[in-house]
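Missing here: one protein chain of the complex. Every other protein chain is in place.
For reference, chains read A, B and C in written order, and residue numbers begin at 1 within each chain.
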Amino acid sequence: MSLKGFSVPLSPEGRATLTPLPPWFYSGDLLVVDFEARPEVVAAVLPPWLEPDSADPGGCTAFFADWQYASETGEERLDPVRSQYREFILLVNAGYAGRPVSTCPYMYVDKDSSLARGWIQGWPKKLADVCITRAAPLQSPAAPRVEPGALFAGTLSANGRRLADASVTLEKVSENPVYLGSRTILNVRYFPQLAGGAQARPAVHELVRSILSGAQRTEVWEGQASLTFFPAPDQELDVFQPQRIRRGYRYSAAFRVDDLEVVERLV
Amino acid sequence: MSLKGFSVPLSPEGRATLTPLPPWFYSGDLLVVDFEARPEVVAAVLPPWLEPDSADPGGCTAFFADWQYASETGEERLDPVRSQYREFILLVNAGYAGRPVSTCPYMYVDKDSSLARGWIQGWPKKLADVCITRAAPLQSPAAPRVEPGALFAGTLSANGRRLADASVTLEKVSENPVYLGSRTILNVRYFPQLAGGAQARPAVHELVRSILSGAQRTEVWEGQASLTFFPAPDQELDVFQPQRIRRGYRYSAAFRVDDLEVVERLV
Amino acid sequence: MSLKGFSVPLSPEGRATLTPLPPWFYSGDLLVVDFEARPEVVAAVLPPWLEPDSADPGGCTAFFADWQYASETGEERLDPVRSQYREFILLVNAGYAGRPVSTCPYMYVDKDSSLARGWIQGWPKKLADVCITRAAPLQSPAAPRVEPGALFAGTLSANGRRLADASVTLEKVSENPVYLGSRTILNVRYFPQLAGGAQARPAVHELVRSILSGAQRTEVWEGQASLTFFPAPDQELDVFQPQRIRRGYRYSAAFRVDDLEVVERLV
Partner (left out) sequence: MSLKGFSVPLSPEGRATLTPLPPWFYSGDLLVVDFEARPEVVAAVLPPWLEPDSADPGGCTAFFADWQYASETGEERLDPVRSQYREFILLVNAGYAGRPVSTCPYMYVDKDSSLARGWIQGWPKKLADVCITRAAPLQSPAAPRVEPGALFAGTLSANGRRLADASVTLEKVSENPVYLGSRTILNVRYFPQLAGGAQARPAVHELVRSILSGAQRTEVWEGQASLTFFPAPDQELDVFQPQRIRRGYRYSAAFRVDDLEVVERLV
C-alpha cells in the first residue's frame, strides 16, 4: 500500500493524517493544582498494573495547559489554528514495582489532532473547552504579570457544562515544585475491539511511557490555589473533589516526544 | 480490573466513556451527491485489500448527514448536545473479491463521541463543521419542504477553511436511488503503533464491515446536484473534484449498529 | 455617502452587513415551556412602560427555537451556516394600557447576524449554545416522531456553563396552545450612549412591537414539561426558577418580519 500518514486518515500524500510520526514538538504554559482526593477514589481509577501509592494514596495533580505544537516540517507555524490547543490533565498517584508513579484517568483537549496523538500515546482524551489566564509583560488590571500576587485561573467545560474551576495566586519561585513529569507517568494505551462485542478482548491494552527529549522549564512559581469539580452525567471528575489543596504552580515548558515504551502488555 | 466503559476513558461507573458498547441507534437526514472523480484519484486511496471497480472506477458519493444518536440507555435524549452531530462522508467505488463495494477514505464529524465510534468501526473521522439545510413542514422562503423544486445545501469546513459546498434541487421520488449502504461498505480499521516509530507495524489494520439491523429509509428524492471541493494544506479532498456530477438525493434514515465483522486482517 | 447595508458594517456593495433591511423570512421548530416564576421576579425585569399582569403576575414562557432564515435575496439558502441558528427566549407576562402583553428580559442566540437583527428589533440577545431535539419521520430510539409519548429536550449553555434544561413529553394536539406570539410582545429597543458615561441618557430607549406577516403554524402538540435554570455569575436567569410548570408545547412556525412599530419612546 502506498498510502501515507501515521494516524487515520492515511492518504496518497500523507497531508490528511491527523498526526505524522514523531518527533512532536511542544511549547506551552501550565497552571497546576496539587491536591488530595479521597484515596478510594484514586484507587478506583488505577489500571490493572498499578497499585495505590502507599505513601500518598490520595495525591492528585490537575494541569491546565495552553500549548503550541509543531511537527518536524513545522508547517503548523504558518497556520496557528493547527498549532494551538488547550487541555486539562488529571494525574493521580500510583505505585508500579514499588516505585511512585502517576497515571492519567481523565484528560480533555480542544483539537482533534491532539486527541489523536493522545490516544496513540495512552492519554484518554475527550473534547472540551479549556481556558487559562495568560501572563502579560505590562502591568494592567486585565492580565497578570509573573510576580507575587498575580492571579491565574483555569476552567474546563464539556458539552455545555462547567466541569472544573481553578485558580493560583503566585507567591514566589518554588524550590520544590510539582510539574508535568515531576513523577514518572505511566498511562494505559487502549483501543477497543468491536467485533465480538462485550466478549471481545480490547485490540490494544498496554501500560506505556512516553519517551521525551529536550525538556526545558522556566522557573516554576508557586502559591495558594483553589480547585473545584462539578458534576455532569457524562463525566466522573467530581468524585475527585479536593479534600485538601496543597499548592498551586505556574510555569512554561517545552519538550519533544520521540517515541513510546511499552511497559506492560495485556493483549 | 473493575474499570467500565467501551472506549477511553474507562472509569469506575462507565459514564465517562466516549461510547458504550453497541447497540448504537441512529436517526438522521442525508443529502447525497453521486459523482465521478478521476479514476486514478480513486485508485490512489484504496486500501491493500481492495482493487478499483472496473465497471465504474471513478464512481464516488458524498454524503452530508445530520444525525441524532442514542445508546441503549437512551439518556442522550434528555441532553441533545450529546445526541446530535453532523458529518460528511466520502465513499469511493472499489472491488473486493470481484464484487462491487464502497470504501471511505475521508470523513468529518463535529462531535468526539461520534469520532470515537467511527475509529472503532473503521471510519477515519476528523473534526469539522458541517451544515445541512433542514426540511420544514410549512412553506417559506427560509426553508424548503420536501417537494419538487426544493433546494437543499451542504457545506464542510475544517480549521477555518471551506472544504466542500454542495446543493441538490429536488425533482421527484427516485426509483433507483444512491443511499448510504446501497453498496456494501468495507472500511479500514486502523490504529497506529508508536513504540518503535516508523518501523513499527500498526497495532490494528484490518478490513471491516459494520453489522447493522433495523435499517429504514423514507422515500428518497432525487434531482440535479452541484459539488465543489476546495484545497487546504491539511486535507486531500480537492483531488476528488467532480469530473461529472451524476445526481443528488435527499432522504431520512434510521438504523442500529450491532457489531463489526473483520473481513481481512493485516496484523 | 454611498455605503450600503442596514446594520454595521456598511460597505460599498452592502454584502458585508450583518443584516440587510427586511423582509426577513423565518422558519423553525419551537419547544415551549409555560411556567410560573415568583411574581416579584417578573416585576423586577419589567421596563418603565409596563406594569405587572394583575391576572397572572408570575406567568412566563421559555422557548427553545431552531431556525432557518433568509433575506429577500435568499442567498443564505445556498450557505446554511448563514441561514441556521438556534435561540432561547424568555418571555414574561406584563400589562400595557390595561391589556395583557409579554416582554423579553433575556434571550440567547448562536449567530451574530441574528444577534444584530435582535438588537435592532428590541430583543436583548447574547451569545449562547442552544440544543433542541429534532423530530424525525422514522421510528427510532435515537429521535422522536411527533406523536404521543415523544420526548423533546432543550438545553442552554453560555461561557461553558449550563443555564437551562427543559423537556416536553407530547400527549396530544393542543386546543388552546401557548406559542410565540399568542400574547402581544412589546420589547425594549435599547442602545447605550458612551459619550458622557454614567450620566448620559441612552441613545435609543423605546418600547417597540415587531410587525410580522404571513404567520403560519403547524398543529401545536402539548404535554408534560420540565424546566430548570442554573446559576452563573454573568446571568440572572436562575431567579426565574419555576414555582410551577404549567404545560409544554412543540410545533413548527414560519413568518416574515416586515417592520417595527415604536410604541413608546423615552429618548
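Keep this in mind: contacts are C-beta pairs under 8 Å (C-beta built on N, C-alpha and C of every residue); 3 or more make two chains touch, one makes a residue touch a chain.
Everything numeric here is computed off the predicted structure, so don't read it as measured data.
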Full-complex contact with the absent chain, from C:121, C:167 or C:252 | C:121
Pick from A:34, A:129 or A:222: which residue touches the chain that isn't shown?
-> A:129
Filtering C:26, C:64, C:88 or C:106 for touch with the omitted chain leaves C:106
Of the residues A:44, A:70 or A:245, which one touches the chain left out of the display?
-> A:70
Pick out which of B:19, B:157 or B:210 touches the chain that's been left out of the picture.
-> B:157
Chain A positions in touch with the non-displayed chain are 25-28, 66-70, 74, 77-81, 83-84, 129, 131-134, 136-144, 151, 153-155, 157, 165, 167, 216-218, 252-254
Which chain B residues would touch the chain omitted from the figure, given the whole complex?
-> 129, 131, 155, 157, 160-162
Residue list for chain C contacting the dropped chain reads 1-3, 6-13, 15-16, 18, 21-22, 44-45, 47-48, 75, 79, 81-82, 105-107, 111-112, 115, 119-121, 124-127, 159-160, 188, 190-192, 194-198, 203-204, 208, 233-237, 239, 258-262
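Note that only the chains that are shown with their structure count from here on.
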Is the contact between copies chain A and chain B built from the same residues on both sides or from different ones, judged by whether over half of the numbers are shared?
-> same
Chain A to chain C: how many Å between their CA centres?
-> 40
Once you find the CA centre of chain B and the CA centre of chain C, what distance in Å lies between them?
-> 34
For chain A and chain B, let me know how many angstrom lie between their CA-based centres, rounded off.
-> 30
In chain B, the residues touching two or more other chains are 79, 81
